[in-house]
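What follows is a short report on a single structure.
Note that one protein chain of the assembly has been removed; the remaining protein chains are unaltered in position.
The letters A, B and C name the chains in turn, as written, and every chain counts its residues from 1.
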Amino acid sequence: QALEAAFEARIAAGEFIEAKDWMPEHYRRTLVRQISQHAHSEIVGMLPEGHWISRAPSLKRKAILLAKVQDEGGHGLYLYAAAETLGVSRDELLEALHAGRAKYSSIFNYPTLTWADVGVIGWLVDGAAIMNQVPLCRCSYGPYARAMIRVCKEESFHQRQGFESLLTMMQQGTAAQRAMVQDAVDRWWWPSLMMFGPPDAASTHSAQSMRWGIKRESNDALRQRFVDACVEQARVLGVGLPDPDLRWNEARGAHDFGAIDWDEFWAVVNGHGPCNRERLATRVSAWERGAWVREAALAHERKRAARRAASQEAA
Amino acid sequence: QALEAAFEARIAAGEFIEAKDWMPEHYRRTLVRQISQHAHSEIVGMLPEGHWISRAPSLKRKAILLAKVQDEGGHGLYLYAAAETLGVSRDELLEALHAGRAKYSSIFNYPTLTWADVGVIGWLVDGAAIMNQVPLCRCSYGPYARAMIRVCKEESFHQRQGFESLLTMMQQGTAAQRAMVQDAVDRWWWPSLMMFGPPDAASTHSAQSMRWGIKRESNDALRQRFVDACVEQARVLGVGLPDPDLRWNEARGAHDFGAIDWDEFWAVVNGHGPCNRERLATRVSAWERGAWVREAALAHERKRAARRAASQEAA
Amino acid sequence: DATTLPYLLRLGDACLVHAQRLAEWCGHAPVLEEDIALTNLALDQLGQARALLSLAGRCEGRGRDEDALAYQRGEAEFLNPSLLELPHTPPGDSAPCFGRTLLRGFLWASFAQALYRRLADSRDPALAGIAARALKECRYHAEHCADWVVRLGDGTAESQRRMQAALEDLWPYTAELFEDDAVDRAVAAAGLGPAWAELRPAWLASVEPVLREATLRMPPDTPFRSHGRRGRHTEAMGLLLAEMQSLARAFPGAVW
Partner (left out) sequence: DATTLPYLLRLGDACLVHAQRLAEWCGHAPVLEEDIALTNLALDQLGQARALLSLAGRCEGRGRDEDALAYQRGEAEFLNPSLLELPHTPPGDSAPCFGRTLLRGFLWASFAQALYRRLADSRDPALAGIAARALKECRYHAEHCADWVVRLGDGTAESQRRMQAALEDLWPYTAELFEDDAVDRAVAAAGLGPAWAELRPAWLASVEPVLREATLRMPPDTPFRSHGRRGRHTEAMGLLLAEMQSLARAFPGAVW
């Protein structure tokens, strides 16, 4: 009880909790779930964009895309490391992903069908991710907060690159390119709005997470802020947003927007999205195909250690 | 001895030997080797051309190519069936191919690098094959001779189609297409000449095979006839043949041509050609990947037989 | 008009893409007889595609022939149901699965038979003629594929497992075949051909007994929907087209 009170007091004072500090089991579990889900999202998120590396239409864009997907791998690394400070190994977390027990962001269950998807993912998906993640840079758990600072910085860079690539296509490209961009926006707009999660009324976990500073703003508030930001950016790009109900509401000082298809959201979350099967199978197969490599690396390490020991004994 | 004398007499009289007839073991072995090598060539030969089916540049050409490669599979079937009349099963023959004990025509160890290769294979490779095979339609072993009649008829059709496709590119195509055809001719000309086998002076097996009517003309004689035919066809196409020494010899009434690089020929025969490893590995892997299918088909057949037996008993 | 063209392309593109996939087996099948049989199926599907795309081009009236439609359209303009574009290799696996190919062939040929049977009575005589001929081909395809589905479903434990997995993979994509929409309704009203949604009972009637004989369990319906018929494909489609169209696109103005 004394420990718990001290913990609550530090949270209340806005101080960071560190790996060595005492923390309630539920706090730890909530963090492991959230951080690992985020880490999984980064590595599954490499797949839809990675699908276009081989076909990038210019060498500059190929380099930008490669670097971006590489950064996502890097985010995965920091985040698995942050989760490991909570006493769970990366292998255990991956096992949970591969067995289907752990989730990753549902947005990555949508397919990338054209090159414009790459730009739109940068603009909308990374944009929504940043909106969700910036508050986490002040999260109560120190290692997570510090990882998120680095992640957010890089994500902002990706978001600007995505936007810039769309702007180039819209302003300097052909009619076919502009149509490709619009089509991609039409496909990604609604799934991006779903990235903020269910409406506040239907959201579980939230109250406790708010109190712990693991979550700092409500789903609906973040979603509204995202919509307001995107409307202006879409105007600059010259693309339409596929929502006939989208309009400025002077009274609220915000944009009204149409109803989200939550049936679709839950279908995808529950495994019936366009690419759920493929994404998980791809990760599992990469892992299984790599088994011989990981075993060999361990075997080699053991051999070296044995040889070192033998030569020290001989000396 | 009496059997052998009767056999020799029938050969001498130009009669066919049939499957049920007595034949010397050496005759049987020679035939099995030759027919199975020919059958293997058909199925390995599906690969280089098959490589272009997915990219055929028009739907008509795709259909023609599909039908052609299918015909090669069909030739494989007749020829394996002809070999089976000599008391050896298709599975045994395939096993010898997969283990590297049996050969197939070396020409299929060259890669198909452009669409024009498909046409040139039809024109030159099928052309050379026909030149080699027409005499076999009068071969002393009946089942083989009859298979060859059918094979040769279809090959002639393929050869005309290949020629026609090149003619279309040369006469109605762009400069880039004409360059593509010339490049393909440059690559396939010499390997096609090698298809007739080593010079007569260096050729083993030939004397005995000639006597038995398994072979009816010498390598060099067939090669000369092929060169003479191709020179005229190349002129119609408007392509050059890559041999500076190629010219009409009025005295011989035939074309002189340059020295063949027999080192290259033997390198390819001995496994060091451009695609030897890939061709064999592809066949082996198709066979191994199909193992579960063949096993299932057998298991199903057994189940059905058992059910039939059970229902007859019940009745 | 604006509905006949997509109606024809949905079928024509399905045949084309299916032919493209089937042809991948040529030279790589488990037994030589199947190299030949699958190539035969591919040839028939390709022939149907050519007839249907030519008809679509004439109907469009902008001078596009079968090759312009096959080689010069972008992915979103292809209207085949996604079922036909899926690779032979199951998600996460390494090698193409013969059973998956034959199962898809069976599901599609059963559907195509039901469709062509109705199209043979189309008010459009050109379409009716194509359908009458294609119907015979698809009857053979359905039989050939059904034989293999039964053989492999009711074969060994491993083949049963593979076939059940293939069915679970592919089944969700069959829902798209029967989605109702404005294109189908308009075409049906004009007497050109049936709305595909009407064909579900006939299709199920031919599919169910075979799956049962093959000892395969029909998967439950899920909310999963593919949308190839509206031009929204799977990630496999772009790679299929990149390869299929590469040569034609690299040589503009060529005659082959």
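Going forward, a contact is a pair of C-beta atoms (placed from the backbone, for glycine too) under 8 Å apart; a residue touches a chain by one contact, two chains touch by 3 or more.
Bear in mind the structure is a predicted one, so any value in this text is a computation, not a measurement.
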>> Looking at the full complex, which residue from A:L59, A:A201, A:A259 or A:A315 touches the chain that isn't shown here?
In response: A:L59
> For the full complex, which residue in A:S165, A:S209 or A:N276 touches the chain that was left out?
Replying inline: A:S165
> Where the complex has a chain not shown, which of B:A39, B:A63, B:A128 or B:C275 is the residue touching it?
Replying inline: B:C275
> In terms of residues, what is the contact footprint of the unshown chain on chain B?
Replying inline: 48, 51, 55, 111-114, 176, 183, 187, 263-264, 267, 272-275, 277-278, 280-282, 284-285, 289
> Which residue numbers on chain A touch the omitted chain?
Replying inline: 43, 46-47, 50, 53-63, 66-67, 69-70, 73-74, 76-77, 80, 90, 115, 165, 168-169, 172-174, 176-177, 282, 285-287, 289-297, 299-300, 303
> In the complete complex, which positions of chain C touch the hidden chain?
Replying inline: 74, 94-95, 238-239, 241-243, 245-247, 249-250
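Quick note on the criterion: only the chains that are shown with their structure count from here on.
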> Roughly how many whole angstrom separate the Cα centroids of chain B and chain C?
Replying inline: 34
> Centre to centre, by mean C-alpha position, how many angstrom separate chain A and chain B?
Replying inline: 57
